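The complex is shown incomplete by one protein chain, all other protein chains being positioned as in the whole.
A, B and C label the chains in the order they appear, each numbered from 1.
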Amino acid sequence: MIHKVVIANRGEIALRILRACKELGIKTVAVHSTVDSEALHVKLADQSVCIGPAPSIDSYLNMKAILSAAEVTDADAIHPGYGFLSENAEFAEICNNCGLTFIGPTAENMRLMGDKISARQTVTAAGVPILPGTKSGVPSVDEAIKIAGEIGYPVIIKATAGGGGRGMKIVHAPTSLPNAFAAARSEAQAGFGNPEVYIEKYCERPRHVEIQILADKHGNVIHLGERDCSIQRRHQKLIEEAPCSILPDEVRRKMGDCAVAAAKAVNYSSVGTIEFLLDADYNFYFMEMNTRVQVEHPVTEMITGIDIIKEQIMSAAGHPLRFKQEDIKINGHAIECRINAEDPEKFTPCPGKIDGYHTPGGLGVRVDSAVYDQYKVLPHYDSMIAKLIVHAETREEAIKRMARALDEYIIEGIKTTIPFHQRVMNNREFIEGNIDTGFLERTKL
Amino acid sequence: MIHKVVIANRGEIALRILRACKELGIKTVAVHSTVDSEALHVKLADQSVCIGPAPSIDSYLNMKAILSAAEVTDADAIHPGYGFLSENAEFAEICNNCGLTFIGPTAENMRLMGDKISARQTVTAAGVPILPGTKSGVPSVDEAIKIAGEIGYPVIIKATAGGGGRGMKIVHAPTSLPNAFAAARSEAQAGFGNPEVYIEKYCERPRHVEIQILADKHGNVIHLGERDCSIQRRHQKLIEEAPCSILPDEVRRKMGDCAVAAAKAVNYSSVGTIEFLLDADYNFYFMEMNTRVQVEHPVTEMITGIDIIKEQIMSAAGHPLRFKQEDIKINGHAIECRINAEDPEKFTPCPGKIDGYHTPGGLGVRVDSAVYDQYKVLPHYDSMIAKLIVHAETREEAIKRMARALDEYIIEGIKTTIPFHQRVMNNREFIEGNIDTGFLERTKL
Amino acid sequence: MDIKDVKTLIKLVSESDISEFELENEDNRIFIKRGQTEIVQVAAPVQATAAMPAAPAFAAPAVAPAAAAPAVNDKYEKIKSPIVGTFYAAPSPDSPPYVKVGDIVGAGQTLCIVEAMKLMNEIEAEFKCKVVEVVKANAEPVEYGDILFLVEKV
Partner (left out) sequence: MDIKDVKTLIKLVSESDISEFELENEDNRIFIKRGQTEIVQVAAPVQATAAMPAAPAFAAPAVAPAAAAPAVNDKYEKIKSPIVGTFYAAPSPDSPPYVKVGDIVGAGQTLCIVEAMKLMNEIEAEFKCKVVEVVKANAEPVEYGDILFLVEKV
């Protein structure tokens, strides 16, 4: 078993890992930059080591310093959390070469799934659907008609040199394709000085739905159901929930099977996530795999009752999974709000000292946060300061619980996104579950 | 449905009720004494009414003031919480006469179960076992032998005038009864000036095990499993858990059936608790019924996923139960520590201002507390300032989770019983589940 | 140094962890400073304390917070409500009020009624005084301890 873990991260995830270790009877070493010496996980760890100055590149991304910290504290494992070195295959490799258990997947897992092209090839071979499309330029309208016919309508024509929606044409039937193709090309020429366009399957109001994977070093892979992470702002997730409220059981089962197949295809051996795009007709397409624990893992913990970090540690220590797929039962509904030290209107970061702090409590409320009263939110790192998670019998009850918990949450001295979340919880479209990745863009909150 | 509830209580239970109301979309009125104007539930309620000065008799026990508060705020229901007026049949009656829904059982329920003698008669008629014994003096050794034979050994001989263990004799077989009887009488004479003794069934290392009842106004009664509340100091519960770790399934089923039978025997129509004494041979005996919600209800919520306060409100509003007995599933293990503003060694109350407050968080941790940083714990009321509740897969994991949560809990400025709970969580006997109501008396922590 | 050079420079500095950079010419004065210094101070305390927001005492928007009044009128005696209920200035809707501002009232004289549970509780003056202000409006709900009248001992 693992005896002492270096937690190579900071903030709430460092504390999350520390808590799991404490409950497993594993000693913890907090590594931190000079400016993080007052961090909660540093204060609560069994030992702490300052590994470098504020810039991440010199501290939390400094492999040598982290490995030295493990060496001088006689630790036998490293948990990378998320971000920083968590998906760095080289780091995982060096850890293993140093005799340290890297609590995560193998370097090979990361390399295969970290590269978009090899990941797409691998999962396609495993029978997992990917978003059909050409990715490269389509020269003629005849070619375009042929491709669109293969892909199936609706399709979208995009400028290869473009971006930001300009020059895009959505085509619902073959008859309108020639005109749309010509228009797209001329708009591309006008907009980007290059008429080249490509064709892709068009997803109407897509949802971001992902499957949590749990795997061991003995070839066992199961999934813990899905999460809906459609509430995003500029591709940054802000609110996550589990399960996805509109997913038909049949699709849920298929998506879960695909995720397990994808993980098995690379001999995956830790926790991970397979991200899918789900369209309005419940077709789903593989986007990418995250080969680490994710920010939003708590919503899955709430509905399955499984401590994902503990399972990840046990798996890294070589224990076989304690569960089979049929043991996994989904209970109720969970929602997570990421609370950032940001202006709730403009989303500009607001670091500074917290002066007045009170967390919500009561039934079904979980707070994962590393801040405390008089703590200084640092400008050097991510602005996420807390995750507020609720669990209830139904989605409707969970939204009400989240609303009342947000009302109780007091963070003074700095601006936070709590008011933003309050607006979402009171938004009719959100309450009715009419969400997709474009929700925040089109919704006046 | 109920529209606006007067919460006729204070502290954490007032906040607990407020949270349930908020999530149900019910307006809340906080009533408070002059010294409680800064209480958290007062700050969070939709409205608040000061009903009197600090002494409970003039405020929280002042029926007229509470009813007037309901009148002036146009409330249509009153939740009494626990303590104060919660088991006052007259108050329940007046509420109903005033057209206010009393969120609790009927006055008749309270009267039947509030009186020990009528409660014993009622449950005996329903087939529920009670602790056999004479309660009144046994005049002769022959009579004693006859009674002990009926009760079954072991029996205990106690002085009718006595108390505190003096003059008590435990008898395991008929042959030792004459000597013990004579000795008990002479010790009773010497100790209390009265030789009279009575005989009762002796419970070895008894546990306090109670069954949570959920009933509606349509005759439906179910139970939510049991709680083990054996960790007591001077008959005051300090730590509660659910389920009772040593209860055989067969006994659990019988105890549950008895509790439901007892509740049905009085046409019970709200939440309530049937308390049993459980002896080392798993015999159980009815002690009393609590006709209100209890301090320790959260541990049952954690293992059943049912919001007991919401169900209580819905039941009072006339809704039939949403569950049948077979719907109730017990999941994992939960523990609650009552955190009191008391010296953790001597248990003397320590009111005063909280100066530094940080609550634990993370997976499986729930805090039910109405205090906050800079809040003044008042000398006028109960010393309980927080309930820390954890939920985990197993009892062992729950104990570890409680230990780490207690380590994270910071309350400065006043003394609390957190260190006491930390000692219990690290006690081998407790960890092994060797607990009974005498645990704290005999254990050196 | 042309615009392209400046552009390159800006890009370079942006991508490095340099916090200050100076370059002077003919011929050369370069100054480079690393590490963030000033950002830490950003912490602008928005609110001094007042951690908990308060619930309104009664929904009626007309009700002035009870706590605010006394500070202003420290020099007068306050007659407070001994119970929760509804304030009535007059014995019936058609009657004139018991007292009005400027009235001199004797000890034991009725000032108003606070109704609770259909019971009319007459509030009496405990000493001879002059009515300075009738704080509550007719039919307004009152809490325990709410100020009903400001008076001046005479």
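Assume a contact is a pair of C-beta atoms (placed from the backbone, for glycine too) under 8 Å apart; a residue touches a chain by one contact, two chains touch by 3 or more.
Computed from a predicted model, the values in this text were never measured in an experiment.
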Contact with the hidden chain (one of A:17, A:49 or A:308): A:49
Contact with the hidden chain (one of A:296, A:336 or A:373): A:373
Given A:98, A:125 or A:280, the one touching the chain that is not displayed: A:98
Chain not shown: contacting residue from A:34, A:121 or A:434: A:34
In subunit A, positions touching the absent partner: 30, 34-35, 37-38, 40, 42-54, 59, 64-65, 67-69, 71-73, 98, 372-374, 376
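Operating definition for what follows: only the chains that are shown with their structure count from here on.
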CA centroid of subunit A to CA centroid of subunit C, Å: 43
Chain centre separation (subunit B, subunit C; CA means) in Å: 40
Multi-partner residues of subunit B (each touching 2 or more other chains): 44, 372-373
Contacts with two or more other chains, residues of subunit C listed in rising order: 49, 51-52
